[in-house]
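See below for the structure under consideration.
Apart from one protein chain that is not included, each protein chain of the complex appears where it belongs.
When the chains are written out, they are named A and B in that same order, and each has its own residue count from 1.
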């Protein structure tokens, strides 16, 4: 598989795409900072009165239900429909889907109402949206009783989206192409909150410059996970690891992942 | 007094209890990260539609009124009642009680509607909820015109909760047992926002594994304050101190406090 990480990073840093985030309170600061570190421009706006206009000014829309309410989901759907109208990529992170009925239902509503370009969740979230039995602890993934290759492939076909399911191994499918990235990423990523949400921001930025969203997802994943590997060489303690992770995203130029591809 | 910090930390890291937080916007990220650093799993959810279900999936509930609105207080009470029903410990941090009438009233409402396991506030917040005159500057404590030993003891009797009042010295009581921890904790803790809220997260996690909540509170306090001591040896500047504080919580194994106990 030919990837274009170096070229796409270069393009992100030249074009500086605006990524409209409607995301959760826990990670807003981290998502804004990692978007800037990558070279794109974050904007956070959730008022019903302005989401459509803000999406129109953006090159990608990132939706995340981590601390959802009914009102916020309405804003996500409104922004999502506008993005569809304008052919702007929409990345959706169904945080905690499967944990509560409300959360699962909101995720399903968003998937029904908006054409999502890329759905990015952990394996349990993706599995639960496919109706596969899985264990969820809070917003963390537990055991899953299915082959994730099948899960992402079927879910991609059903939703007509690229599906990314992260975990110890990562699975990506657009329904036709399916791949598994084995054991990439530092285990330190699980010691900080919001690593999945930050990955969604990264993939959102890649989706602006790499029109093949299957490739954009893999590129974002590899870039982020390589940054986590470098960061874990700087620190194996979580808060200083997180500082290093953001620093590495800024420092890296896309050649670092070549050994993996 | 016999404490079980080492055993309880070990249990937290094995069981990985889920701590459902309904907390303020300022500290959500820090509270999630310190919960992870300790070895537990944070989840933040405040929608009325899902708080009961999320609490049911959790091993402790942490309520904090730092940036309260009427709607959020309703969610806290709803989650709190569910926690009571299921016998899940509830830790309550009445941030800024005494500062405004609305804030004091909401704290009183929560205390009336929910059986709180542990109330953790700074000395001014606890004093003001006891009707003792005290100075509050923003959400910071000022001078208090009473013996804090009496204040925490009486408040513990009245609320049937363990009461923790933090400050230069810390006071803890369950109504029968009262103790004062003298001058523990680095003075650097007052240079960062959310140190009290992070302590509440730590105590919430301890309350999952240590059923004697008087001991759980003391253990959480000592563990957190020892971490602050180590962190202050790494840095006496606030932002790098905060990074070190989270790192130390992750690194420590509970033997570090033995010299204090």
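We adopt the following convention: a contact is a pair of C-beta atoms (placed from the backbone, for glycine too) under 8 Å apart; a residue touches a chain by one contact, two chains touch by 3 or more.
Just so it is clear, the structure is predicted and the values come from calculations on it, not from any experiment.
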| item | value |
| --- | --- |
| Option touching the unshown chain, where B:17, B:96, B:175 or B:196 are the choices | B:96 |
| Identified contact with the non-displayed chain, of A:16, A:74, A:137 or A:157 | A:16 |
| Residue of A:36, A:146 or A:181 touching the missing chain in the full complex | A:36 |
| Footprint left on subunit B by the chain that the document does not show | 24-27, 29-30, 66-70, 96, 99-103, 136-140, 191-194, 235, 237-240, 242-243 |
| Touch list for subunit A against the chain that is not drawn | 16, 18-20, 25, 28-29, 32-33, 36-37, 41-47, 49-50, 53-54, 57-58, 242-247, 250-251 |
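The rule is simple: only the chains that are shown with their structure count from here on.
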| item | value |
| --- | --- |
| Computed distance of Cα centres, subunit B from subunit A, in Å | 32 |
